[in-house]
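Missing here: one protein chain of the complex. Every other protein chain is in place.
On to chain A.
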Amino acid sequence: MKRLLLAVGLLGLSLTAQAARYELVIDEGQVRFSDGVRPALTVNGQSPAPELRFQEGEAVEIVVTNKLERMSALHWHGILLPYTQDGVPGISFPGIQPGETFTYRFTVNQSGTYWYHAHADFQEQEGIYGPLIIEPKGRQPYRYDREYTVLLFDWQDEKPERTLANLKKQADYYNDQQPTLGDLLRDAKRDGWSAALKDRWDWGNMRMAKTDIADVSGFRFLVNGRDTEQNWTALFKPGERVRLRIINGSGMSYFDLRIPGLAMTVVQADGNDVQPVTVDQLRIAVAETYDVIVQPKEDKAYTLFAESMDRRGYARATLAPRAGMQGEVPELRAPRLLSMADMGMAHAGMDHGGMDHGAMADGEMAGMDHSAMAGMDHSKMSGVDHSAMAGMDHSQMAGMDHGAMNHAAMAQANNPDYAAGSGIAPEPVDGGRVLVYGDLKAMRPAAGYRAPDRTIELQLTGNMERYFWSFNGVKYSEAEPIRLKYGERVRFRFVNQTMMNHPMHLHGMWMQLDKGNGQFNPLKHVVNVAPGQTLEVDVPVDAMGEWAFHCHLIYHMGSGMFRKIVVEAADGSTQPFYSEQPAAKESEHAHH
């Protein structure tokens, strides 16, 4: 196995005793784009930050010096470690004050593709984000000839504090695709006046816009720090198997990623091996990682094309046999529109077990309950042939109101991760296959898989008009921590009451995403909860301490969608704040 273990990015790598030592300096600097330079925050003079490569099992020391004039902190996203090394100011440690140095120390007991980023105000959005790759101890269950990291990002020239203030002052500040009188006339022509006016009336009653998909616009989308013109390129020899470690390091942007002409075999999600599944497109939520293997056979350039979910732009890179080649860049697809289903107007609370598929025959689109599939427990529905649903003949839905429905959405009506008739579910190109969460099955069954001891329901809530976000209607600054007991297994049920996707991120412990695959439910550090949907994860509570738990959209996190989780011993005692922790705990994680 020929792998390019480039230590080039590992500045300051040296071995002291058994600990690998890394030195990182946070400072102001700049990034260079196709149209000039911009001020940015940097790590060792660069943004994105240098790729860190650890070995599974090694003890690492990361010496971080903050040369900014404000407090900073680095967080090792997805890494299981003592909570005092997790890097969240006010929870894990006091942060790294201006001019100070903090040494992170932990033993790496996992492998895979991760990333790291600033966890202090909005410094991540200003450039402090980088890949973190951990080489496994043993053999990997898949073969590849070379590998590349594909780190996606959404750069904005504007200061992020300014962006949040703009959103607070005028919530639709960044929506330059608002429904207009012209849209109403067009809709009326297509659907008739009564349907068009009713649609307008319904959205007006909610005081929300169906074009409000991303909160913020004006991003420049990057791959490994390069914009579309700079065209980051990875080389291959035809026939080679190329592993792409795809990381979405964006502050706010989801991407629909595809490589026209190449199928992608997903082998890892959030650093954990999954049973290989081959797809043509995948949607990567903010802060997720997916490793895919592609095998370009032809002597030509392929375009890695990552459209932002709202279709305002794309990130682009090239896989080519020789430098300087370019593949064809597809057209950006038409902007998406939220549907009433995304607003939770459909049947979120329905009893799916009793649903009558036959009733769809005369149902209208809104009533056609595909959301049923999203919420239902597949593991319990032994007799249902899901593949048959995929092939369901929509033409037989006699009474369906074709005028009022969104045909693009219908193509994806079967995406179980989104509400029925969702306007923003990822739509396949040319009948290609789109990755869904149910496809992710762990490579190895989780040890200790069992029924959860209790369930904590978290309503994902927010106020679009005032621009703040919360859990159960309560913002972080007003919330009590969530208390868990060491050793218990807790089910979190996320009920998304909003019209936005929320990538939920738990620090320090895995979330086992329940999509009905039982003990093969995959371990993830970020799970996306689609608008109007309910998603459940099980958390094996196996790490004492105080942990952050939040939506990874940076302005949602910054405006309140955040909680502290305190893991107490079974007797209710907690560990003293900022104390060292026994490293032994880390070995108890089951996935390796």
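One rule holds for everything that comes next: a contact is a pair of C-beta atoms (placed from the backbone, for glycine too) under 8 Å apart; a residue touches a chain by one contact, two chains touch by 3 or more; residues count from 1.
Assume contacts and distances are computed from a predicted model.
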Name under which UniProt lists the unshown chain, selected from "Oxidoreductase", "Sugar ABC transporter permease", "Mechanosensitive ion channel family protein" or "Copper resistance protein B": "Copper resistance protein B"
Touching the absent chain when the full complex is considered, from A:Met71, A:Ala188, A:Met325 or A:Met443: A:Met71
Contact with the hidden chain (one of A:Ala20, A:Ile79, A:Ala120 or A:Leu222): A:Ala120
Contact residue for the chain not shown (choose from A:Gly90, A:Gly261, A:Gly487 or A:Gly518): A:Gly90
Residues from chain A at the interface with the omitted partner, ascending: 71, 88-91, 95, 120-121, 161, 164-166, 168-170, 172-174, 176-182, 201, 204-205, 207, 463, 465-466, 468, 475-477, 558-560, 562, 564
